[in-house]
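One protein chain omitted, others in place.
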Amino acid sequence: MTSPVWARRRAAAGRVWREFAANRGGLVGVVVLGLFVLTAILAPLLISESSLDVTRATGQRLESPSGDFPLGTDENGLSVLTLTLWGTRLSLVVGLAAAVLSVLIGTTVGILAGHFGGWLSAVLLRFTDFFLIMPSLVLAIALSAVLEGGAGTIILAIGVVSWPTSARLVRAQTLAVEARPYIERARALGGGHGHVIFKHVLPSVLPLVFVNTTLAVGTAIVAESTLRFLGLGSTSEITWGGLLRSASSSGAITYGAWWYLLPPGIAIVLLVLAFTLVGRALETVLNPKLRERR
Amino acid sequence: MLVRRRLAGAVSVIALVAVTVPWVAGAAQAQGEKVLRAGITQDLDSLNPFITITRVGTDLTRLTYEYLTTYDPKDYRPVPGLAEKWETSPDKLTWTFTIRSGAKWSDGQPITAADPAFTLNKMMTDKAAATANGNFVQGWESVTAPDDRTLVIRTKQPRSTMLALDIPIVPKHVWEKVTDFKAEPPLPLVGSGPFIVQDYKASQFIKLKANKDYWRGAPKIDALDFVYYKNVDAEVQALQKGDIDLMSRLVPAQYDALKNDPNIKLNTGAGRRLNEILINPGAASADGNPIGNGNPALKDVQLRKAIALAIDSRTLVDKVWGGYAVEAAGYIPPGFAEFHWPEKRKFDPAEANKMLDEAGYVRGADGVRADKTGKPLRLRLLGHAGTNLDEQGSKYITSWLKDIGIAVEPQMVADQKVNDATTAGNFDLAFSGWSANPDPDYVLSLQTCASRPNADGKGATPDSFLCDPEYDALYAQQLAETDRAKRIEIVKKMQQVLADRASLVILGYDNPLEAYRADRWAPFTTQPSSGGVIMNQQGYWGYYSATPGRTTDADAPAEAQGGGGNTGLVIGLVGGGVVVVLAGVLAFARLRRRGTADERE
């Protein structure tokens, strides 16, 4: 595609980036995020499999921080620092995947409900409302118990229960876009549903979807850690929520093992905060409402 | 601003409450009543003695209702309860119990033989009344009370378990008016034990009052409260703070941390729970048809024995149980020393390798042996997700079995799934465990042919699916043997047979870890007397012995372990604070940006 449309879009993207880069909070968020991503990617290079293997643990149970173990050890004598770094991988991936899945479902439902009126829209909206009132945590717990398994199950459980909010947002945006004259024009020129949806609606909904996803990742990460803390998902996977569950079931609170309880929790908070900062910065840049007013 | 004023009001109310309440609560406590407070976790299913099947429920019925016989606090031997003596007919089919005279129900009515006769007959005739303890009265002929002090039970076959009838005896005059034996009884209960249940709030507390008319003599305290804590760390803090006096189920780290507290006395004993790995020896249903999808190679007893030889109980005790467990030996846990077969299970991977070589399991290029059909030996290991033994133990077992050429794939799933799979025979190796009773009959019965399920994997509680003629013959023998010494010999023989068949591998027996306030209570009676427990006894001795006072045990271990304490907390908090400040700075930066965006509009 070399059409001027794409050139214009590229220019728009450049402008968005410049505006975003001027937002220091967002930038800091991006940097923190980058550090986490880097940790996740480099973890296998820095950490050998054997340092995660309880049968080869070198430390004692719940050792306090020392030169050998900068953040002490867990109940099996493994380094908490190593475990926390390693936990970045799954927590990040699951958070991202769950958010993407949730927004994907939400966007599809939202666009369909907004574009096609009539009974389809009515049914989809009813469905959305239904999911909106469900006690999401209870539903997610039941789902992950039914599906049994590892990260995949958790992703699915979070994705399936958390899409309705984005469906509503996207539907509203779709309705707003479709009310614009140029859509009328496109229709009059013989553009089918596919043309309207993919050429016009989707591109103008995408910024919103993007912002939405970024913000949703934060909540998905918290949701993931909550489910893990409740003991769902495969416990052989190393995640922050799972670490906190082990910490609290192995008596770390009584033992005063703050080095075991704090790092995974702080990691969760920092990562969620980073996504939220980036999301909010993006929002100020991309918010269609703001842009239209300009 | 109105909002601000209200907020300030709310804040000051909270502050007021926070400051005044400890004082008020303290005043409320000082009413002179001597109360023992014990922490518990498990939910109570029912206070109906015919229904309750949970650990908490059975503990409460033991406290409230005296049984015919009970277990000695020293060594679990059956000792008189409501029955002060008993005799058996020469054919061992008729048991005559003499009910003690002078004992009273908590409402003042005398206890007579009519009460146990009513209770036991009810269980034999009313299905609802048989819900919890019906298995005890199976195979009985009749129960009669020829006079106020004589109870006669006739059985169809000789039974060695007649002095281990864990059946709460209820007052006839109260329960004969009951039509629905499933219903919850009104509170307070009418009982005959040392403490009577008075009040219950689900997941909050259970309150018992001392029975001043108890035939052994009134307890030395006025009341016994069980307080619910869903979080064991919160429970430990409550103990340290003095909100509760006694607790069990500590984990090793908590136990170690409490060693530093001068007000707390710790108690541990030999484990009463056996932990095992089941090796599917070719599961079959009760009618002998194969069920499940166990690896057929495991039908070979040599392979099973080699697996048992390769599993090191010592390491599990040290690493997984933090030293608070007993090394593997016989099937009956060492907590029940009389029946325990003390020969330690051997750990010898070299011998295991030799056995496998000789049996013709040839190692492939990847180090994995092939079974007799030439397929590589790959076994699934099923465990309970979230259980430390299963999760950590499976990693050790995987590496040990790898050393003898067997590939293991651990699968940690929800408890319910493990249950379903092991009941239906859908496993190769699986973690399992049982809390044993003073009478070994039940845990022994789990390994008999009769405990295998019906064709659809239901209707029984199988354990390892062993179905061995020698074992079953011994089982029948011990069940009919009323001479205790002879029965113990048979039971030990059975454990030897179990070890030889290797359909299960004992991993070890975790020790119960308990703690109580030494500054308020004299030592409690433990069961058994050496290395026994205070809570969760097979009896009421621990609570019954509660005596306000002090435990001044000079030899209490007081070495400082772990880096816990305040310094750590302070460091941690400072760390947390730094992060919050950092986050604030981030947000600060963001807001400045946001601010300019707002102004531009």
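For reference, chains read A and B in written order, and residue numbers begin at 1 within each chain.
Criterion: a contact is a pair of C-beta atoms (placed from the backbone, for glycine too) under 8 Å apart; a residue touches a chain by one contact, two chains touch by 3 or more.
Just so it is clear, contacts and distances are computed from a predicted model.
Colleague: Name the absent chain as its UniProt record does, using one of the following: "Phosphoribosylformylglycinamidine synthase subunit PurL", "Na+/H+ antiporter subunit E", "Binding-protein-dependent transport systems inner membrane component" or "NADH dehydrogenase subunit G".
Modeller: Protein name of the absent chain (UniProt record): "Binding-protein-dependent transport systems inner membrane component".
Colleague: What are the shown chains that the left-out chain touches?
Modeller: A, B
Colleague: Of the residues B:59, B:72, B:115 or B:233, which one touches the chain left out of the display?
Modeller: B:233
Colleague: Looking at A:71, A:112, A:216 or A:238, which makes contact with the chain not pictured?
Modeller: If we include the chain that is not displayed, A:216 is the one touching it.
Colleague: So one chain is hidden, and I want to know which residue out of A:36, A:86 or A:258 touches that hidden chain in the complete assembly.
Modeller: Reading the full complex, the residue touching the unseen chain is A:258.
Colleague: Touching the absent chain: which residues on chain A qualify?
Modeller: 126, 129-130, 132-143, 145-146, 148, 158, 161-162, 165-166, 168-169, 172, 212, 215-216, 218-220, 222-223, 225-226, 229-230, 241, 244, 248, 253, 256, 258, 261-262, 265, 268-269, 272-273, 276-277, 279-280, 283
Colleague: Considering the whole complex, not just the chains shown, which residues of chain B touch the missing one?
Modeller: Against the left-out chain, chain B lists 1, 3-4, 6-7, 10, 14, 17-18, 20-22, 24-25, 28-29, 33, 35, 37, 43-46, 48, 51, 53, 55, 127, 130-132, 134-135, 138, 182, 184, 201-205, 207, 225, 227-231, 233-235, 237-238, 240-241, 243, 413-417, 419-420, 423, 434-435, 437, 442, 453-454, 458-461, 569, 573, 576, 580, 583-588, 591-592, 595, 598, 601.
Throughout what follows, only the chains that are shown with their structure count from here on.
Colleague: Please work out the Cα centroid separation of chain A and chain B, and write it as a whole number of Å.
Modeller: The answer is 41 Å.
Colleague: Please give the residue numbers of chain B that touch chain A in the complex, ascending.
Modeller: Answer in residue numbers: 231-233, 236-237, 250-254, 256-258, 319, 322, 385-386, 388, 391-392, 395-396, 399, 410, 412-414, 417, 562-566, 568-569, 571-573, 575-576, 579, 583, 586-594, 597, 601.
Colleague: Which residues of chain A touch chain B in the complex?
Modeller: Touching chain B from chain A are residues 22-29, 32, 53-55, 57, 61-65, 72, 75-77, 145, 148, 231, 234-236, 245, 248-259, 261-262, 266, 269-270, 273, 277, 280-281, 284, 290, 293-294.
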